[in-house]
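Only one protein chain is missing; all other protein chains are in place.
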Amino acid sequence: MDRLSTEVAGVRFRNPFLLASGIWGETGAALARAHRDGAGGVVTKSIGSATREGYPNPTVEQLGSWGLLNAMGLPNPGMEHYAAEIALARKEGATVVGSIFGGDAKEFATLARAMEQTGVVALELNLSCPHAKGYGSEIGRDPAIVTEVVRAVKQAVRLPVWAKLTPNTHDIGALAEAAEQAGADAISAINTVRGLAIDPETMRPVLAHGFGGLSGPAIKPIGLACVWQIYDRVKVPIVGIGGISTPEDAFEYLIAGASAVEVGTALSAGGDALFGTLSAGLERLLEHHGFSTLAEAVGASHRVR
Amino acid sequence: MDRLSTEVAGVRFRNPFLLASGIWGETGAALARAHRDGAGGVVTKSIGSATREGYPNPTVEQLGSWGLLNAMGLPNPGMEHYAAEIALARKEGATVVGSIFGGDAKEFATLARAMEQTGVVALELNLSCPHAKGYGSEIGRDPAIVTEVVRAVKQAVRLPVWAKLTPNTHDIGALAEAAEQAGADAISAINTVRGLAIDPETMRPVLAHGFGGLSGPAIKPIGLACVWQIYDRVKVPIVGIGGISTPEDAFEYLIAGASAVEVGTALSAGGDALFGTLSAGLERLLEHHGFSTLAEAVGASHRVR
Amino acid sequence: MRTLVRVEEVVRETPSMVTLRFSYPAPALPGQFVMVWVPGDDEVPMSLSYREDGSPKGITVKVMGSTSRHLTELKVGDRIGIRGPYGNHFPLDGNRVLVVGGGSGTAALAPAAEAAHARGARVDVALGAVTAAELLFRDRLRRIAGDLQVSTDDGSEGHHGFVTALVGPMLASARYDAVWTCGPEIMMSKVMAAAKPLSVPVFGSMERIMKCAINLCDACSLGPYHVCADGPVFTHVQLEGLEDFGRYKRSMAGLRIPV
Partner (left out) sequence: MRTLVRVEEVVRETPSMVTLRFSYPAPALPGQFVMVWVPGDDEVPMSLSYREDGSPKGITVKVMGSTSRHLTELKVGDRIGIRGPYGNHFPLDGNRVLVVGGGSGTAALAPAAEAAHARGARVDVALGAVTAAELLFRDRLRRIAGDLQVSTDDGSEGHHGFVTALVGPMLASARYDAVWTCGPEIMMSKVMAAAKPLSVPVFGSMERIMKCAINLCDACSLGPYHVCADGPVFTHVQLEGLEDFGRYKRSMAGLRIPV
């Protein structure tokens, strides 16, 4: 299994398959379960300063087997209460990345400091949730604000900082550059893509919040394009996210430039067995292509002639 | 069939289902065939100043039944040669909208004048092709350039001008506002979403050009979200595009704010019969919801309480 | 993937509970639940209280707050959105089963009891409610039950007290293959305590906040489990190992709060 281990900004994960933020991550028990299931690491639900219920139901809409629209609205117990969840996950051996969201650079920095206390191995800044008013893509779409937030967090903590970017932009490369220049140690991409589902019978948007974020296989080509572009623009490692459900999907992200990947929506259908299947399949793919370490595969597609 | 007829900026179409630009529209014979098949109108392939071969193959990649990635690279015979194709389509009775693309406002204006001579009923400005170097989204992503192009075209022609926008932006509403303020008579949305497919075996991007544009069912939620947002920001009519393959899809676009829709990728599987199926189904849906004209349905979802 | 259905029949079961029947073709196993969308309002989980193929499916709603109230006020012809069914189900085996239902919990149990009866098992039932009028599906269950015993908190019918008081004697009177239960957690934990010395396995149906219902959002967390996917039916072995069972649940925000 050593072939599968990977490093993201100084942090080693036993395999590159991380639990994506917002999936199973509201409780420490679920994070621990993902670890037992074989996740290389687990990213927490995005945590804010205050207890937040999120949007009312309906919060998800399944679109065939190829896509999911969600507007959870960042429910979370709040940083203060969440520390105990992380402690539980860490006690069971999980390598935990703490995801946080805030309304401005100061809030991010304060949260980052609190999150650092919990013993997470890295911070992921959710700069990109497309459906939270005043938060999320309102922050993440503007390189100047990305710079400000990342810089403030870097000044506040010693942990590696991953900037999670939105695909709802014309130039994700520019956002990645801004993050890198501000000191981000890694780039996570992508978050969900803004979308809407309308019920033709009642003529209402299906999700209570209206707009939602698209995830699942439908966004894999979008995520791959983003990772490819980011790889061309920055030197820091990339964590690839979006529509990964097979070992091949993950391999494509790696050769496009990702050093690790996060798995989200696919866990709905894949359940407990998915992490094991992904690792076993990727191990075979790396071997098939003659890569003796995962690192050799990272960005390999850029080098094919 | 009168219930289905619709008006976009002073132009009446017998039904709201228009052939999308780039689908079947390289030749007049194909435009005429779409008209015979029952299209309410036909939008031409995007035409430029010079003869252009487009990108080498592979130019398309099918992703399950839910998505298509293409990088045709705007092949077209050039405006001078294309006039004869439009003449042929018009002779057979088609209501033709002329799509053009250019590198700057001046080129757009020149092309617009030439296109106006062919007798098309409206112009669609392709401000949004995501995979043409120096063209496309390089132009369409910036409100200032959108303003410049639309203004130049409006000064050059008397025809109604439709600005076709890219979803590869953080705020399509701002682009729509820019277009409206510059005099655009309608907004078309959306063009394809930037994406990439990599073949895991050869480790190469599948499309010869690398990046492509995602279309088909996968982008319907994205297109619907864009149309909804645009409807909230501008007064001019909207032509909804993206992933429409059923009457319900079209109905959702109408109640989200579109006055007409364009159908693209679905014609691959749907073929000749599709326009008829869509019209018949939409007629039933309008009746079912008690709309005696299509106009009543436009934006209805915004008004449901 | 949400199907809009028309309410075909509305049955007032008790002063606080109403059954809505509707056609929804997806097959369902006894104990599974659906997500019920009230357009313009919330979406909530509801057990299928009628699940047979061919006949209209049904949910039985007890008024708890605004959405459940809204549901009980619907009329024939009104539309609701259904997705699912989700989750696991009560066992499909066992020759003699004791069904212990409290309040609206009986909604999930009735189709399971009927299915067991239909395949030839003997089903005994212990049914509890606050008061006689609130006894859900008493007549429906009497048709299939070998033995049906009733309790009410106010003594207006059957045993005066909690339904758990019926369980001990019933378990002692015969050899059961399993106990199936649904109701307040404190009730279910007492049922387990009663069954434990006799080594009769207990299957209890649990409730936690449901948002996605498809094993993603973690809203329905119960220890290491997700009620929407690993449940709603759990064995006593699973439940007894849980610190939270009978004690804590999660708020809409994921905060751990007392049950």
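Odds and ends about this structure:
For clarity, chains are labelled A, B and C in written order, and residue numbers in each chain start from 1.
Here, a contact is a pair of C-beta atoms (placed from the backbone, for glycine too) under 8 Å apart; a residue touches a chain by one contact, two chains touch by 3 or more.
Since this is a predicted model, take the numbers as computed values, not measurements.
In the whole complex the chain that is left out makes contact with B. Remark: the omitted chain is touched by one listed residue; of B:39, B:63 or B:86 this is B:63. Only one residue from B:72, B:109 or B:218 touches the chain missing from this view: B:72.
Residues touching the missing chain, restricted to subunit B, are 22-27, 29-30, 32-33, 45, 51-54, 56-64, 68, 70, 72, 75-78, 81, 199, 201-202, 204, 206, 208, 264-265, 267-268, 271 (touch as defined at the top).
To be clear about the criterion, only the chains that are shown with their structure count from here on.
Looking at subunit A and subunit B, no chain is in contact with each of them.
A summary of chain positions shows that the Cα centroid lying nearest the centre of all protein Cα atoms is that of chain A.
Computed centre separation for the pair subunit A/subunit C is 37 angstrom, with centres defined by C-alpha atoms. One finds 51 Å separating the Cα centroids of subunit B and subunit C.
Residue positions of subunit B touching 2 or more other chains: 304.
In subunit C, 40 are the positions where the chain touches two or more neighbouring chains simultaneously.
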